Structure formats: structure tokens, C-alpha cells
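Complex shown without one protein chain; remaining protein chains in place.
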Amino acid sequence: MVTFSPDPDAAVEGVQDGATVLIGGFGAAGQPIELVDALRRTGAGDLTVVSNNAGNGTTGIAALLAAGRVRRVICSFPRQVDSFVFDELYRAGRIELEVVPQGNLAERLRAAGAGIGGFYTPTGVGTLLAEGKETRTIDGREYLLEFPIRGDVALIRASTSDRAGNLIYRKTARNFGPLMASAAALSVVEVSHIVETGALDPEAIVTPGIYVDRVVLTHE
Amino acid sequence: MVTFSPDPDAAVEGVQDGATVLIGGFGAAGQPIELVDALRRTGAGDLTVVSNNAGNGTTGIAALLAAGRVRRVICSFPRQVDSFVFDELYRAGRIELEVVPQGNLAERLRAAGAGIGGFYTPTGVGTLLAEGKETRTIDGREYLLEFPIRGDVALIRASTSDRAGNLIYRKTARNFGPLMASAAALSVVEVSHIVETGALDPEAIVTPGIYVDRVVLTHE
Amino acid sequence: MSERLTERTIEHLDRGPLDRDELAKLVAGGIAPGSYVNLGIGQPTAVSDYLAPGSGIILHTENGMLGMGPVAHGDQIDPDLINAGKIPVTELPGASYFHQADSFAMMRGGHIDVCVLGAFQVSQDGDLANWHTGKPDAIPAVGGAMDLATGAKQVYALMTLFARDGSPKLVPKCTYPLTGRGCVSRVYTDRAVFQLDGGRIVVSETFGQSFDELAASLDVDLLRAQDQ
Partner (left out) sequence: MSERLTERTIEHLDRGPLDRDELAKLVAGGIAPGSYVNLGIGQPTAVSDYLAPGSGIILHTENGMLGMGPVAHGDQIDPDLINAGKIPVTELPGASYFHQADSFAMMRGGHIDVCVLGAFQVSQDGDLANWHTGKPDAIPAVGGAMDLATGAKQVYALMTLFARDGSPKLVPKCTYPLTGRGCVSRVYTDRAVFQLDGGRIVVSETFGQSFDELAASLDVDLLRAQDQ
């Protein structure tokens, strides 16, 4: 059942050292900035962060990395013009990196949420990222076997939640949110608006409240 | 690119003998009755029909079966109070049946649309429906390997299409429509309403037009 | 495994077996407030009549909906809004619709707290048989039964304890074809409520008979709650 947290710090309470944390967003769109900042303030460390990118500038995920809280990053695109915090840690051998093609990352998160034990994907076949992975030829095409990525906690951003935790997103900020909400034991969402239950169109709800545990209202 | 057919007969033109036809609907909700009737009128035979049910009464899929056009049915729930047409053919050994748990059926259709070569599902493990299927233990749990179900053509029903073929559905009539539209080489949709492109909320489109080839307006 | 129902086995000797409504009410009372619940076709559907208003229990129907309301009547009937038993139903505030892959992802992924399913047989290991009589001329039809049995966090079986021919339906090993292995954690029957726990069967309550009378009528070993 969804609960509404008074502030981001309350919303991320209980994240343990060593947790796997799924963090939504593609670039700045859909980044749960306030929740990531709150996570940093908890002091929880030895984290595995699963996110499309590995932080920009000195805020959000980059600040979490800079604070030394992250042991391992699973992402599709760590290297960006302003990913210097990650770059430095990586080059110094102080952080582990698993690079996953973006579509495989999305599908592995979906598999975790959907109870799928593994799946065969054509993406990555014959590349460096296939090393160590099982392959199988199905109907004449080669595939890699990929496994689910489950989170202990998901931190995501949506546009609006109703009182039942049903979520809608805005435009391309939807990106990983619905998948991560389904793939984590505890799903925490920051939203710009909270409305009464029944105010959202049942045909247009993207993440049903069943996938949501905690909601916090933050500034837009 | 989507085209708009003048009537259901034009919409189903070109279905070949031996085709695999995905037919939407769960019970009466979302059944593309007019397209199924038109398919019967084409005379195409030796069909494999993939649908949740195997026909009710004497109309729709049941009429297609009664006309002797179907060699094989892949479905989750053939037996119903009024499935006498199927029942009789099946008992007479005149139709093949593959029973697939409803969730595996849905996931196999999704896999076909998503380019997934196969996936491991826990559903069906240790049952009659696991016979002949490969199993694998992942993280201590046993799974069955299931493969995609692709269609040559999908016949589905939606509520509304815009001129770009973007679809929305009504309530539980959504069921298999979005999956089948993505899983077939040719997707044919009957709708109750056609609106101008731009009239549907981009956040609420369920089946993007990329999955739609032919649309026909039928009575509600 | 689910929490203990009772500290001690309660023997209701001052009454007969439960009727269908009493049984549905008992099941409803055993579901925690705020749970997401799927009620199988047939007798389990009646459980919805006894869910307390304000309990915050949200019903899932596997044909693609959360927030299902009561059965529709008269003008409420909408052919596009049906439950898994193909009965017209209604929509509650906060409802949402989704396609079949999303609906079964929800089920298979372990997001539904409780699924209540009818049963032909349940074994002491929690195996469930409810989809196929095993008769050679039977037309197999599984629907979502296997997905539900396999996917929910808790599966409660709801059945009469004895078949029409008098044979017990809680058995050492199912003779009917299985729907799922080791999936049932609780069995609600007209004669008693059982908790299944790693091959052990603990009796929570009996109706119209004593624990010993119950034990004598079954081919499985029973435990009293207080003997655990």
C-alpha cells in the first residue's frame, strides 16, 4: 500500500549499505534529483547504482559517486561531456562498471518486474559486451542470454500521482520509471503533483499503484 | 504506413492459405467480429488461429472453424459453455490444439513483437503443459523455455484510430490487441471511431501507428 | 509462508460446516487491508462481496484491470468491461487498464499479494490441481490458472474438503493434473482452515467437528497450531 512521505529524506529511509538502487532518468529528463540527494544524506554506502548514465556535473548521481557511496555502476552510457566525477573514479580503479546496451538494460529491468528468469536478445552478439555470455541460435539467428536486474530500491520521478499511487509521466521523462518501479522491492517516487484517487484517466495510467510504495511531492 | 480500408473485406485482402492469424479479444471484449467474418469470406484455409478462446456460439471464430478453414488453434481456454463448434471438431480429431497458459501466450506474443528469441517462464513448471519443453534452474527456481509466436496477420479491435494509425482501446477490451499488433507482419484493426492525427493524447496512445497497417471503421 | 492464522487451533463444535457464504466471508476476513488480490473464477469471486469497505483491498482481474468493482447490473453493463469469468463488472476510482502482457507481468512478477483459487485437489506440499479433470475426453483449457498459481505471493485454495463421492480433496499427492507445484499456502474449506508450511499441515480452525475427527477423515498428517 502506498504511503506519502513528508519529505525526500523520509522517503528514502531504510536503504541499507550494499543495496542495489535503480535510479530513473535519461539525461536530466526523469531524474529523481531530490531523492538521489536524500539517498546521499542517508550515508548508505557500498551501493550498486543502476541507471542509464553515471552522473553529470557535481549533483545528483555524480554527488553520490563523489561522496564515495557507490561500489558499482550498471549503465548504458557513463561517458558524457560532464561525467568527470565518474571518469576520475573509474580511471583510478575506484568504481566498478558494467556497461549494458540500453535496450538490454530496459529489458532486464522489465524481466525482473515480470518474473521472467532470463531472455534471449540479439543485441550485443559478436561484440565485446557478449564476452562471457551464453549464446544460442534460435531459428537461424544468434542470441545472447541475459538475466533480470532486480533492485532493492527504485528512485524514480513521475509527473503526477493519485492517492492510490497510480502514476503518469511527462513526455520523454517516462523513460525508465515504469520499469524500475516494477523491478524493485521498494519503489520511491518523487512527483510534482498529487491528485485525488479517480482524477487520473484509468486508460492513461502508466504505472499502476501496485508498483509504488512511497510518494513524495517535490518542486518541479 | 497505415491505410484505411473501405470495408472489412478489403481490410483482410491477401491472407494466404496456411497463414497464422492472431485474433484479439477475451470473450466478447475486443473481438474483431467483422474482420473475422471477412476472413471467412476470403476462403483462405489451412489457417493457424492464435486467440485466447476458440470461438463461442456460431459466429466469429466459431463460424470460421465450422467452415473448415482452421487446421490448428493455439489458445489458453478453448472450452466454454458455448464452444460446441470447437468441441465437436476437436473430439472428431479434425482440429489441432495447443493449449498455452494465458500469461505465457501473452508473453510469447510480446516476445515476437519485441525481437526476443525466447524467454524463461515459471508458469507451467511441473505440469502437463511442460511436457517436451526445455527447463532451466535460475537462482534456484525452475523455469520453462518458451518461444515467440509470430503472426502473418493480426486481426484486432480498438476503440479509436487517428489518421496515423495510433490506437486507443476501451477498458478490458484492450487485452491482446497491442501485443498482436506488434507480433504480426500485417496488422489489421477494426475501430469504432477515426479521428484526425493530433486528436489523441500522445501520453495515452496504447498502440503507436508503427504497429498498424490497415484500419477499417465498423459499427460499434 | 504466510503469518500464522491462530495461536491455537480453534475447534468450532457448536455448529455445522460452513456454507458458501460463510466460507467466502471467512476468506475475505483473512486478507490484510490494502492487499492487491486476484479472485479466481467460480466460488472465489464471491469473496469480493465480503471485503470490508475501507479495507483498501484492490482487486486485479487478469484480463487487464486493477481496481475492479462489483458485478455490473442494468445500465452499468458495458461489454468492454468484464472480469476473467467474462461477467460484466464495474470500475472503482483509481482503476487502471493494461494489456495482457502487462497484466501477467504483474502476476508472474510477484506483485499480487493474494490469489484465491478454487481447487479440485491440494496436496500437503501445496501442489494445486484445478484446471483439468484428467479424463481422456476432457478438452484441456487452462486460461490464467497456472499463471495465477505460480505468480501470486500467497495462493489460498478455496474448496469443499470432500468431493461429491466423499473422497478428501486435501491429499498426500494430487491425482489430478497439476496447475502449479508447491504454490498453495492456505486452504479454506467448509470443514476447516489449513496452513501449509513446507510439507506440514497446520489446522487453524475446524467447523462442526473436532481436530481429531477431522484428522481421522483425511489421509494426511495434521498438526495443531499450538504443537508447532
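The letters A, B and C name the chains in turn, as written, and every chain counts its residues from 1.
Keep this in mind: a residue touches a chain if its C-beta (ideal position, glycine included) is under 8 Å from a C-beta of that chain, and two chains touch if they have at least 3 such contacts.
Bear in mind the structure is a predicted one, so any value in this text is a computation, not a measurement.
Hidden chain, full complex: it touches shown chains A, B.
Only one of the listed residues, B:G14, B:G57 or B:P208, touches the absent chain: B:P208.
The missing chain, though absent from the display, is touched by one residue of A:S76, A:T160, A:T197 or A:T218; that residue is A:S76.
Touch with the chain omitted from the figure is made, among A:R94, A:K171 or A:H193, by A:K171. Looking at subunit A, the residues touching the absent chain are 26-30, 76-80, 86-87, 90-91, 97, 99-107, 109-110, 121-129, 169-179, 206. As for the chain not pictured, it touches subunit B at residues 1, 110, 112-116, 162-164, 166, 182, 197-198, 202-203, 205, 208-211.
Assume only the chains that are shown with their structure count from here on.
Among the remaining chains, A is positioned farthest from subunit C, on the basis of C-alpha centroids. By C-beta contact pairs, the most connected chain pair is B-C. As a whole-number value, the distance joining the C-alpha centres of subunit A and subunit C reads 35 Å. Our note on geometry: subunit B versus subunit C, Cα centroid distance of 30 Å, whole angstroms.
In subunit C, the residues touching two or more other chains are 91, 97-98, 101, 104-105, 107-108, 151. Annotation for subunit B: residues 107, 121-122, 169-171, 206 touch two or more other chains.
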